[in-house]
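What follows is a structure written as structure tokens; I'll ask about it next.
All protein chains of the complex are present and in place, except for one that has been dropped.
Here is chain A:
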């Protein structure tokens, strides 16, 4: 058995794919880049430019491919994928590095408890109906109670309990709560430049200042407590003691006139409320949606029927 001939043949094949240069070629596999640091051969350059360039490129590419084919590979649907190493040649970035965001309240809790995020899909399997339903969106499960035409109500329920409205109200509350939490997270993430305690302090000081000046003498003769800041002097204006009779008459008549003219423009003395502090008028307006008390009397069974005295009157 003459193995040497086989070995020679193998060696020859290997020679075909290796590239010998004075300075070995630098390969940055991360960028798929090969740099040939050998000085350019003048004779070959001057003789035939295109051939020289092509030969150079071929050698460089061969060396690069040799390096790429020797990388660890991973099987995938499209064929073997070579795992590229980290890049050595560094390029400048386009944008600044992203600033690290502080974790939200939930993220901190989840990290502490070890809860990992589970990705949920839009569709869910409904055992009752034996089909895939949307969790939200069109025909979503979250709107089921609002959109169904029939809802069972308990026997002892209120006469004006509207399950559709109740369900809608709940959903809107959930949305509002989520929005509030989101804003709180954003405020916390933005470094809370208002910085909660100090902004509250400023608010309090402002209200204290207004209260101090809310006396008849604008806080001028009040005793000052220890630690209170000196208030800027607010002067109370008095009319001059001697005024012409005509002016006095004018101002007095004006005052009486404004008292008399429009009921809305002067605050009336508050009426004594009989049942608690409920403004019945407002309550009726809200509950009936502007339609008035009459519409609420027996209005539920009729609902949107033409008998209802709508704001714009019954039948159109």
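The criterion applied here is as follows: a contact is a pair of C-beta atoms (placed from the backbone, for glycine too) under 8 Å apart; a residue touches a chain by one contact, two chains touch by 3 or more; residues count from 1.
In the analysis below, contacts and distances are computed from a predicted model.
Per its UniProt entry, the chain excluded from the display bears the name "Ribosome production factor 2 homolog", taken from "Adaptor related protein complex 5 subunit zeta 1", "WD repeat-containing protein 46", "Ribosome production factor 2 homolog" or "T-complex protein 1 subunit beta".
Contact with the undisplayed chain is limited, among A:35, A:162 or A:249, to A:35.
Note that of A:68, A:110 or A:231, the residue touching the chain absent from this view is A:68. Considering A:20, A:78, A:131 or A:158, the position touching the chain not shown turns out to be A:78 (whole complex). Contact with the chain that does not appear here is found for just one residue of A:14, A:244 or A:277, A:14. In the full complex, chain A makes contact with the omitted chain through residues 9-10, 13-14, 16-17, 23, 28, 31-42, 45, 49-50, 53-54, 56-58, 60-62, 64-66, 68-70, 73-74, 76, 78-84, 86-98.
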